[in-house]
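To keep things clear, I will list the structure first and then write my remarks on it.
Complex shown without one protein chain; remaining protein chains in place.
Showing chain A:
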Amino acid sequence: MTDTRDADIPIRRKVQEKTKAADRGGPAQPLVIARDLKCHFPVRKGVFNRKATAVRAVDGVSFTVEKGETLGIVGESGCGKSTTARLLVGLTGLNAGDLIFDGDRLGEDLSLKELWDGVQMVFQDSYASLNPRLTIEETIAFGPKMRGVASGAARRLSHELLERVGLAPGRFAGRYPHELSGGQRQRVNIARSLAMKPRLVILDEAVSALDKSVEAQVLNLLKELKDEFGLTFVFISHDLNVVRYISDRIMVMYLGEVVEIGPVGSVWDKRAHPYTAALFAAMPSMDPDNRTEVPPLLGDPPNPIDPPSGCRFHTRCPFAESVCSAAKPKIVAVDGAQGHEAACHMLDPVSGHSKSAGGAHLEAAE
């Protein structure tokens, strides 16, 4: 009778039974601890390719990802969101900092190959992320086969996953990527990442290139899959509404640094950092009478090759004072919310900023 039961086991169970990177740290251990991640891309010059300077794409980013949550990362283009994503899957090498996956430090307790047993990624460009010369069945089955799954079993798994992401395997398995629409291709990408039985899936602008109705379908699919497969998501997007919909916590990045991180509701309501406030104000309103008349921020972000001193946002911040260009703000708790932190002198009572709690106190004393 065991045979009968085996047939009824949902894919999730089958997937989990075979998972090599099983939960080791327990529920209290964050799935990912990123500590002071740095990634600098060298800018080479001259005949001998000497390193002239470096683009500081990610410059001292620290955060944690709890088991089972969705962490949304938002920010302008060029703020280091995608580089952070690539650092998390080890596609780009770290210059400094620690990446700890379920208690194991990458490079010490954990090899890249072992990291890839637990972390997978869904890329933004659904076309460029599928090999044009492989059928989608071959694309999905490639990863499991590389792990030693027999090709027949890998093919069956790919059919089950195609079914699960809403593509009938009978119609789609033998097709090539250019024969699919953007939404269908992104479903294939999701199925490909699930075939690797990951615990953490990094979604780098995974729905940004899709039109709104398809985007909604894929988002709902992602939510379902997350519960069904017990996944943890890091969700990167420039679309704040999408991030709000899917995330438990939000991390706001600016010029390679974290400026604010916290539970989605708290960040949405408080917007403690002036950059967060500006970013959210830039969202188009659904109400035609409530048009955005004044641009919340002017100009482009400064050059990450030579970032501004002190607080990196001080060149564009409406509240900038001398302390902002002199000292780097500490990450401080935003009061009233559990786990909500921001890096702004105005929130730090001892920073000396006139609008900070300490500054207000001084003003009152005068």
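Operating definition for what follows: a contact is a pair of C-beta atoms (placed from the backbone, for glycine too) under 8 Å apart; a residue touches a chain by one contact, two chains touch by 3 or more; residues count from 1.
One rule holds in what follows: contacts and distances are computed from a predicted model.
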Exercise. Quick one: the chain not pictured, UniProt calls it what, "Peptide/nickel transport system permease protein", "Polynucleotide kinase-phosphatase", "Imidazole glycerol phosphate synthase subunit HisF" or "Sarcosine oxidase subunit beta family protein"?
Worked result: "Peptide/nickel transport system permease protein"
Problem set entry | Per the touch definition above, residue among A:Met196, A:Cys311 or A:Val334 touching the missing chain | A:Met196
Seminar exercise, completed: Among A:Arg171, A:Lys212 or A:Arg291, contact with the omitted chain is made only by A:Arg171
Seminar exercise, completed: Contact with the hidden chain, among A:Asp36, A:Asp109, A:Glu179 or A:Asp227, goes to A:Glu179
Exercise. Of A:Arg50, A:Lys113, A:Lys212 or A:Arg291, which one is in contact with the hidden chain?
Worked result: A:Lys113
Problem set entry | Touch list for chain A against the chain that is not drawn | 1, 3-4, 6-8, 49, 89-91, 113, 116-117, 119-121, 123-125, 128-135, 139, 142-143, 146-147, 159, 163, 168-171, 173-176, 178-179, 189, 192, 196
